[in-house]
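A protein chain is absent from this complex, but the other protein chains hold their places.
Showing chain A:
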Amino acid sequence: MSNDALLVLDRVCKSFGPVQVIDEVTVEVHAGKVSVLLGENGAGKSTLIKMIAGVHNADSGRILMNGKEVQIPDTKASEALGIATIHQELNLVPSMTIAENITLGRVPRRFGIINRREMRRIAREALDQLGLNLDVNTPVGDLGLAQQQLVEIAKALSLDARVLILDEPTAALTNAEIAGLFEVVSQLKTKGVGMVFISHHLDEIAAIGDFVNVLRDGKFIATVPADTPENELVRLMVGRDIDAQFPRQAATPGEQNLLSVENLSVGPLQNISLSVRPGEVVALAGLMGAGRTELIRAIAGADKYTSGTVKVAGKKLPRNDVAAATRAGLGHVPEDRKTQGLVLDASVAENIGYATMASTATAGLVDRKGQRERAEKVAARLRIRMGNIDQPIRSLSGGNQQKAVFGRWFSAGAKVLLLDEPTRGVDVGAKVEIYELINEITASGGCVLMASSELPEVLGMSDRVLVMSQGRIAGELATNEATQDSIMALAVSNVHREDEMGKK
């Protein structure tokens, strides 16, 4: 199959300092096929695609395009070869229109003046290729994330991209949006575009992929067909069997509520009441925009709320006061660890220590020895994989970074964990470890309120499910009686009811 390959990475190697990140990896991309890159965080997927994109240069090995060896010294060269990368962080200017974004850097001109009509035509053509019915004069910032992603793909196509690299494109999309994206991918297949697809969601691989390249610790493990059973893929990826993807060990819930929220209202949230008992994991499910993140943040003290009360162990918390919430035993693992959870330039120890810094200080002096010891203890307990505790947390893999955010609250002795998408962008192995942490918290008499968009996670790790819709709690289900369908039915209740009726 190597003869007709569009792009081949042939035994490429890359090391950063003493660490071999990519070790003789061979990957092929074929026209009209989706080649999946699968591996845990830190397996080398990102480095590999950065080589294709011209961000990193291979230390050894060859890169072949249409059978000819090519050099990709920088991103310009990659673009010139017809390679486009859609990163998780999109390269669009929010304040500019779709047309301006698609023609960015190559604006059509006439007599030195921007030819707006031509610009719109190019953009229209690019959108039509994907069957996107959007007004090209809409500012990109007004679009949802999924649509922005499609605009970026359209932009790549209008640059005549032959190879499209999709780096975790589905991580922040809802199921409906993912279906839309996959439709576009299938169209691109028929147009002969070769694609590289990265995802942590095993179910997506069978849905969209043609074959799967498995990486582990920078080494090439195998290329297998996309219809390989999931547990086989997991075994290849982590090198061992993972007994259970969702190892929830239910604890007997206590009698008194540990966390109770009464009639909380703010913005889209209306009169939310809920309670969580010690030993319980309560999941917050719902569509994007249902208000899960807003609710978690309000409880955590991160945002103001207009009315209502939040109590921890019967004691009322002041609103919008994270420090008071922390003292009361709340711990908040926010939605996006990079922008909200971590100080990326600071060390692992410092990041773990922020919540305990003030409470352990004497006369304003940081308890440096104690902070370090606590961080080391927590890092060992959570099995955070790192060189040493003083290393910048930026250099850790996503799963280990996320564990450090958990570690902050473990070290602070939090009894109530508020989790917002706790395993987003985290690989299978680290996911299970995070689930085990959740079990630990509940076994020791703590409780967890977990907002999650992943229904398998909701069903696998919670004891009760609260389904939110349009800023309200639409219903409550016992997890052992809930199904994906029953959750979705509640999640869409009252949403666009007229639309649905009209279509029928």
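Miscellaneous remarks
Definition applied: a residue touches a chain if its C-beta (ideal position, glycine included) is under 8 Å from a C-beta of that chain, and two chains touch if they have at least 3 such contacts; residues count from 1.
By definition in this document, contacts and distances are computed from a predicted model.
Hidden chain, UniProt protein name from the list "4-amino-4-deoxy-L-arabinose transferase", "Ferritin-like domain-containing protein", "Ribose ABC transporter permease" or "Heme ABC exporter ATP-binding protein CcmA": "Ribose ABC transporter permease".
Checked against the hidden chain, the listed residues A:A302, A:V378, A:I438 or A:L466 yield one contact partner: A:A302.
When the missing chain is restored to the complex, the residue among A:A358, A:A443 or A:A489 that touches it is A:A358. Although one chain is not drawn, the whole complex shows that of A:G308, A:G341, A:G446 or A:G471 it is A:G341 that touches it.
The residue from A:T170, A:T228, A:S397 or A:S462 that touches the chain not shown here is A:S397. Residues touching the missing chain, restricted to chain A, are 16-19, 21, 41-42, 44-47, 56, 218, 300, 302, 322-323, 325-327, 332, 334, 339-346, 350, 354-355, 357-358, 361, 364-366, 368, 385-388, 391, 394-398, 400, 408 (touch as defined at the top).
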